[in-house]
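One chain of protein is taken out of this complex; the other chains stay put.
Up next, subunit A:
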Amino acid sequence: MTAALPPAQGRLRSLAPLVVLTAAAGYFLLPLWWLFVASTKSRGDLAVTPGLWFSDLALFGNLKDLFTHEDGVYVRWLVNTALYAGLGAALATLFSAMAGYVFAKHRFRGREAAFGVVLAGVLVPPAALALPLFLLFSSAELTNTYWAVLVPSAVSPLGVYLARVQVEAAVPDELIEAARMDGAGEYRIFFAIVLRLVRPALVTIFLFQSVAIWNNFFLPLIMLTDSDLYPVTLGLFSWNTQVLGDPDLTRLVVAGSLVSVVPLALAFVSLERYWRGGPLAGGVKG
């Protein structure tokens, strides 16, 4: 009996972790699978057929309706989202790199105090600032414009922190000094040398900030009233609130959710080698 146990026990011990890992994979994938299946169904099938398997294929009809509903407003939302999350994150990344470089390589009075304030900013979630931002923007009559979402999106205290850590780790002082000896100006040093050496960190900051902008629902919700300015998230939310009056919208919310996930998922998979080192690589230090 005892002689027979060890191999079986050994197999169980090596199998159990796999079971746990697979079960977890199921948990994380199941809702996405449901979303994919549901977006292929007609309105009738959506309500009556089993949720986790296909019935008659209505995907293309759903997509056509999604892109043409209300004169194709969904396409506009996609473009707006690309503008907010793409341009906003790109600007935030550039500004963070510039500031991070200064904090890492230049000495000036009050540097650590200023950096402390920036770090405190990391701890302030963007949603908490949305309300006072709204009050300020409305006194400047800037609410309900692209600027209302874009300007706050171009700031990333976390990005400044990550950029500083990375510049300190990846850019040797000797290199900067040598470039200076050769007569390179400060801007040239930054754009030609520093940015190139910290490129992986820039991708991380960009991804982070675009997810943060994507996820900051409070800001567009409070700032924007014109649906032409909505990002996808707010647009889908607004459709979802009208579902009771127009049940057919459910189909579009489902298909629209699926389509909205695709671009960022592709970005994450294609940039996997950058975040594989850890989304906060360099930021987690003892």
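Side notes on the structure shown:
Note that a contact is a pair of C-beta atoms (placed from the backbone, for glycine too) under 8 Å apart; a residue touches a chain by one contact, two chains touch by 3 or more; residues count from 1.
Note that in this section contacts and distances are computed from a predicted model.
The UniProt record for the undisplayed chain lists the protein name "Sugar ABC transporter permease", from the options "Spore gernimation protein GerC", "Carbon monoxide dehydrogenase", "Sugar ABC transporter permease" or "SCO1/SenC family protein".
For the chain missing from the display, the contacting residue among A:Leu12, A:Leu57, A:Val79 or A:Leu135 is A:Leu135, taking the whole complex into account.
For subunit A, the list of residues touching the undisplayed chain reads 17, 20-21, 24-25, 27-29, 31-32, 34-35, 38, 46-47, 50-52, 94-96, 98-99, 101-102, 104-108, 112, 117-118, 121, 123-125, 127-129, 131-136, 151-152, 154-155, 157, 160, 164-165, 168, 173-174, 176-177, 180, 186-187, 190, 211, 214-215, 217-218, 221-222, 232-234, 236-237, 240-241, 243, 250, 253-254, 257, 260-261, 264-265, 267-269, 272, 275-281, 283-286.
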